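Just dropping this structure here.
Excluded from the complex is one protein chain; the other protein chains are retained at their positions.
Letters A, B, C and D name the chains as they come in the text, with residue numbers starting at 1 for each one.
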Amino acid sequence: MVTIGTMVAVAVDGIAFGVFLALLGVGITLVFGLGDVLNLAIGAFSVLAVIFATVMLGRGQGLVVAILVALVAVTALGLLIDRTLLSLVYRSEGEERILLGIFTTLGLVIFIDGAVSNFYPARYTLPLDVGVVPVGGAAVTGSSLVIIAVGVAMLLVLFAFLRRTFVGKATRTVFQDERGAQLVGVNPRRIRTLIFVLSIAVAGLAGIVFAFGSNVSVASGFQFTVYALIVSIVGGVRSLTGAIGAGLLLGIVNEFANFFVGSYVAMIILFGTAIVVLVAKPEVIS
Amino acid sequence: SEGGNGGGNGGSSGPITVAALEPLSGPFSAWAGVHRAGLQFAVDEVNADGGVLDRELELDVTDTGSDPAEADSAFRRSVEQNGAIVSTGAVSSDVGLRVAQTAAELEVPHFLHMSGTDDVITQDTQYVFRVGLLPASTYIRAQATAFSDAGYSSLGAIVGDYAWGRSAESAIEEYFDADVNVQVAPLGADDFKSYIRQMPDDLEMLIASGHPPGSATIANQVYELGYTPDVVSGASTPPQLLSGVLSDDALEGYVHVHQSDPYTDQFVDAAEGFGEENDAQFNTHTAYGYMTGKMLAAAIEEAGEADPAALAEATRNIQFETLSPEPMQYSQYGELDQAVVTYSRILQEAPSYYSDGEYSYEELFRSDPVPAREPGQ
Amino acid sequence: MIEATEIDVSYDGIQVIWDLSLSVPEDEGVIAIVGPNGAGKSTLLRVLSGLHPIDDGRVTLWGEDASTLEPSEIVEKGFVHVSEERNLFDEMTVRENLEMGAYTRREGLEGNVREVFELFPVLERRASQRAGSLSGGEQQMLAIGRGLMAEPKILALDEPSEGLAPQITARMFEKIEEISEEVTVLLVEQHVHRALSLAGRAYLLENGEIVTQDTGPGLLESEYVEEAYL
Amino acid sequence: MLEVDDVTKQFGGLVAVDDVDFEIGEGEIVGLIGPNGAGKTTLFNTITGIFDPEPGGVVEFDGRNLVELDTHEIARLGVIRTFQIVRVFDEMTVLENAAAGAIFGSEESVSRSEARERGREVLEFIGLADKADVEAGALPIARKKQLELARALAAEPKLVLLDEIASGLTPGEIETLTDTIRRIRDERGVSVFWIEHIMDAIMGVADRIIVLNSGEKIAEDTPAGIRENEAVVEAYLGEEA
Partner (left out) sequence: MIALPRDEVRNVGLAAVLLALAPLPVLGSSYYQTVLVHLLVVAMFAVALNVVFGQTDQLFLFMGGLAGIGAYGTALLTDWLGITAWLTLPIAALFAGLVGLSVSWIAAKRKFTVVLISILTLNLQLVISEVLVGARDVTGGSTGFAYTYFSMSEIAEAVGLGEKLVLYYLSLLLLVCLLLAYVWLVHSNYGVAFQAIREDETAAASIGVDVVHYKVVAGFVSAFVFGLVGAFYALEAGYILPSAFAFQTVDVLVLIVLIVGGLRTTLGPVVGAGIVVAIEEILGATLTNWRTAIFGALLVFLFLYFRSGVIPAVDDRLAGIGVMSDERDDKPDDEPAG
């Protein structure tokens, strides 16, 4: 029963999943690839965004408003974390900061999971109820199309900011040589805050688009973080375009592997790809 | 015996302690919350009625975080330090398996909340009793009856690639006459579209109960992809979780499975009392906690002493009328015997017994009493 | 105008600068600081550019208390420090490094890049090479070039000739003389002779204290310097 | 003892070292000069196994082919270098840095206390003994360079490669350093291959000087000869020399 139409539909779903992965990967890459903090709590922020949106929906808000409010809320939370916890992390330098970043965000994610599951223990979804859209004989999932549109728009805005503005370009200086950045007049702390908050917004959006087609619980956070790590590795840790390419590639591979071979193989392919990339060409990555 | 280790006899005065090993954090926290509340409500009722053997019942609650090792040590602590004579609360299979071992070693009974994996109960098991969840095969058997009763002919199933899903899969082969399109998905999957796309277009019933963590997503996605099955059989998920996570289409077809019977007067009575007391809705899963509390009180009373072994023995012989369609009774290994499996739709309206409620039930079908599964070695 | 008044500075509790006062007005040409290794010259520059705190005393920039200023604000005010560690952006190209040098002055960028390339022609040839893979001397040129990009009012150079070939060193001193007509250059150098002959004012720093102060040529002639350095 | 033949090293299209040949004999002090970016450091890196030369290049030390060996193996044969951009072990004390050189620098196994003995001895020799218990990270850069030299000597090398070890020193300090380098050769019998831009430092001590320009060897002569070599004056020294 494998028709061209089905293949197209699977491919679109794959791209949608890929866009989700790309957003997560970009979220990690922004903060780590350009910086030093490997944000292990990133998945938790994705989940929180979905929960915020669900709460807003429950208050009778429309979906779009709920999503916007959720993104603002999760970003504000990111800002709070940045001003408090991360400020403490940034007191140390070099390798120690990298490790402290890993450990602090690990503690943070345990805290968030523990606290949030008390109030929101369920699985949450933000169904779009758009059904399927016939595209030339293929029954393409409507939610996938929306995910692709929203995700791509976000990525474009992000790129415009980083590539076209002086501030966007200056973000790289901070992460390459903090003192050097200070010496040319960049305020590293501000750049860090900006980047962290941006990454949280991107991760929040990732969670939300994921919840369009599936559902999310507090426990999904870890899974998301792992996805984010894999994507950012395959894409080359420091490269945003790499993360996007890797996200799309893995999304499509994953969806087709699911369709044809199913089961664990898809997962193992995903992790396997990451391992192969890591072993084969780390100079691209480090 | 060594295993009793001096703890767990509960002494002869003061309260009788019940260990509640609840996964209050982690993936099953929603299960734990309602179970604990129901259990507490039952204990309060028992105590209000003069307690058991003229002693109060007391809960010793621990958060296991759904971690087997934590559950094990909490179990021991409760028994040895706090003198618990019985325990309850396991939800995930891992925890159930580990706790079953501890129960055997300590010779202190455990009443499973969920943890429906076959392997929890073997022919050697003496201290583990199922309450809220039957083995997968039992559910499939009940669904086979419903399926043929409805005269369906097109059927699909998605099962998880782990013990529960695989025993559902073999039960499907065993109990269904029709040709079933069975897809095996990993346990951690959260997107089922590619499995669903392999289903026949005229799908009438989809068994999602072989993949408990994914069943709500499966229901959502099957309708999203334009299929229109009459029934999607779900897992034993606490209903308060369902109304939020199912899309409108999916709510129509999704059926919630339960051992407790929300359509009886007894249930309504308990639910009213509970609602007044706790300002929360008493549901099919709250009922498992409640049933456990009431049943173990009765069994202790029956045993005539607050002793774990005697309690286990009494439970094996009990016929306990409670919120289930048929009285609770057990095979010698602790499998539920003659249990009735009920499938209900979730309606998004308040029930009669709790006006602030957000959901109620509509019965779709129920099985005949199912004989206890004969455990393997 | 930068002013340090009776400052004490330490690293991890070990004091390295004692009760030092210094003022660097605008339009002063070259002010040189010389002294042996470990005297505290680099430390002094770090303090002025806000990279290292003082324990006691007071530093003001154009009248404002430096302790309230971020290093980035100090750059904005017009004090730029080319550090002895260079602190280049290793993964960025030579050109990108220069562009970032102009972070606080974003216009006139292209012209300034041209000027730097004229001063150090080798940089133009390496314009799209990663800064991290430059040779030691090339990195030094890039660091100086990046400092110039900010169009500072006061430019502090910490051993700018370090690692430069003799010819380039000569050219660089010429350039220092040239820019010092518009910009005050605070120069820390081991090429004592060269540095002092340019300097209108010069300090000899030893063990964290200013031992002598004079005009550059004056200091050059002092017995003290003669004995210790020449 | 060191023989370099036809060594070339390219980075992409850039030929950083271009077909260079030379030799260094026992007990020699050889200088290496040339404009910035001439390929001097790259040549060091190629000798010490950080980069491999392009095929066909030969680097031999006491008859052993160094091209196939890893950096640490080359070090153990007795070729130890210092770095233009200093690399000391910041969190070890000065003495521990030196002792580390003694432990790993040779094939023989050296105990910790023996290593410290040797470490102390080289610190004394270099004139860093008073800083023995200071954390290396707290030293000013020029002192760190001296420490690198001490660490190298502790390994009891036959040849040391020094990369701009005199930069950042005052004229007085340079004098002490050149003296030390002479003593390294005279008292310890170690050959020295030395990159430097400070002519006052290198011209006085070197037996022979090699000049690189754009990767190519353009001259090799005594210091006096080099000062008069027009090509060198044009490419490198300028009128200053």
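One rule holds in what follows: contacts are C-beta pairs under 8 Å (C-beta built on N, C-alpha and C of every residue); 3 or more make two chains touch, one makes a residue touch a chain.
All values reported here derive from a predicted model rather than from experimental measurement.
Peer 1: As a test of the contact rule: which chains in view would the missing one touch?
Peer 2: Missing chain, whole complex, touching shown chains: A, B, D.
Peer 1: For the chain that's not shown, point to the residue among A:112, A:128 or A:216 touching it.
Peer 2: Considering all chains, including the one not shown, the answer is A:112.
Peer 1: With respect to the chain omitted from the figure, which of D:139, D:152 or D:203 is a touching residue?
Peer 2: D:152
Peer 1: So that we can see where the missing chain sits, which residues of subunit B does it touch?
Peer 2: Residues 2, 5-7, 22, 24-26, 29, 61-65, 67-70, 72-74, 76-77, 79-81, 93-94, 97-98, 101, 105-106, 117, 119, 161-163, 166, 186-187 of subunit B touch the chain absent from view.
Peer 1: Residue by residue, what part of subunit D touches the chain that was omitted?
Peer 2: Counting over the whole complex, subunit D touches the hidden chain at residues 48, 50, 70-73, 75-76, 80-81, 83, 87-92, 96, 99-101, 103-106, 109-113, 115-116, 151-152, 155.
Peer 1: Residues on subunit A that touch the omitted chain in the whole complex?
Peer 2: Residues 32, 38, 85, 88-89, 92, 95-96, 98-100, 102-104, 106-115, 117-118, 222, 226, 229-230, 233, 237, 263-264, 267-268, 271-272, 274-275, 278-279, 282-283, 285-286 of subunit A touch the chain that is not shown.
Here is the rule we go by: only the chains that are shown with their structure count from here on.
Peer 1: Based on mean C-alpha positions, which chain is nearest the centroid of every protein C-alpha shown?
Peer 2: Chain nearest the overall C-alpha centroid, as shown: A.
Peer 1: Tell me which has more C-beta contacts between its two chains, A-C or C-D.
Peer 2: C-D
Peer 1: Quick one: report the Å distance separating subunit B from subunit D, using the average Cα coordinate of each chain.
Peer 2: Here the centre of subunit D sits 76 Å away from the centre of subunit B.
Peer 1: Just how far, in Å, is the C-alpha centre of subunit D from the one of subunit C?
Peer 2: 29
Peer 1: Among the residues of subunit D, which ones contact at least 2 other chains?
Peer 2: Counting only residues that touch two or more other chains, subunit D contributes none.
Peer 1: Have a look at which chains touch which and call the overall pattern line, ring, star, complete or other.
Peer 2: If you draw each chain as a dot and join those that touch, you get an open line.
Peer 1: Spell out the part of subunit C that touches subunit D in their complex, as residue ranges.
Peer 2: Per the touch definition, subunit C meets subunit D at residues 11-12, 14, 34-38, 42, 84, 122, 126, 133-138, 140-141, 159, 162-170, 190, 192, 228-230.
Peer 1: Under the stated contact criterion, what part of subunit B meets subunit A in this complex?
Peer 2: Contacts found on subunit B: 25-27, 29-30, 33, 161, 183-186, 188-191, 193-195, 197-198, 216-217, 220-221, 224-226, 240-241, 244-245, 247-249.
Peer 1: Quick one: in the complex, what on subunit C touches subunit A?
Peer 2: Against subunit A, the touching part of subunit C is residues 49-51, 70-73, 75-76, 80-83, 85-92, 96, 99-104, 106, 146-147, 149-150.
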